[in-house]
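Incomplete set of chains, arranged as in the complex.
Which chain is which? They are A and B, in the order written, and residues in each are numbered from 1.
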Amino acid sequence: MTSALERGRGIVQTLNPRLEQVLAERYDDLVDGFSESLVEWAYGRHYARPGLDLKTRQLCTVAALTALGGQTGPQLKVNIAHTLAAGASRAEIVEAIWQMAVYGGLPAAINGLNAALDVFAELDQSA
Amino acid sequence: MTSALERGRGIVQTLNPRLEQVLAERYDDLVDGFSESLVEWAYGRHYARPGLDLKTRQLCTVAALTALGGQTGPQLKVNIAHTLAAGASRAEIVEAIWQMAVYGGLPAAINGLNAALDVFAELDQSA
């Protein structure tokens, strides 16, 4: 049986293969074991669980980060990219964001749409 | 072409047929037009949109209400029931809630699991 860390690394391989290295370079000197701990917890202990498919998990994350608003802007952009990698269309992502106007208010939803516009523009530019 | 209010009523018919009447009885004397306005905006202008299926929309809502935490407890319970009505399994709902430990913190996720336990127990009792 694989460990939570190994299962997390399997998911990260699908969503964003360079994620663990990027996190390690930026944070592991500051917080010893940061990147390993994050992959184990977020991806190994949550995304790797059975019971809900990866694409729906990512859409739930996009919805929640939109509703939480301010403190999660950079993470919302990263997760919009992960959600595309999990097989969701741009339209599905936009719908998950815009629906949050009902629960988190219009400012949160509009800021979420702005994040999506930024991510899509970057992808089109690098295409 | 149907109006947003009519489209919203179509969705509510699937999720919770008595919703508009329950809201009207409780709030329309206080806020004139409350129930109609809520169905038009939340269900007609959001859930009735094409681009994302109703079950995934409901799972996104459950995830976001969990992450938002305290202020949305009663609405989380209502939406757990709506999400079952939209075809999600209990396991899928639990996964969408528990994943929020990553984004909204452990207290928010644990409170979400408690809400699910309450809703499931009520359903089992009334079964």
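The rule we apply is simple: contacts are C-beta pairs under 8 Å (C-beta built on N, C-alpha and C of every residue); 3 or more make two chains touch, one makes a residue touch a chain.
Computed from a predicted model, the values in this text were never measured in an experiment.
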Quiz prompt | Homo-oligomer size of the whole complex, from 2 visible chains | solution = 6
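We adopt the following convention: only the chains that are shown with their structure count from here on.
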Self-check item: Distance from chain B to chain A - Cα centre to Cα centre, in angstrom
Solution: 23
Quiz prompt | Touch list for chain B against partner chain A, complex | solution = 41-42, 46-47, 49, 51-52, 56-57, 59-68, 72, 75, 91-92, 94-96, 98-104
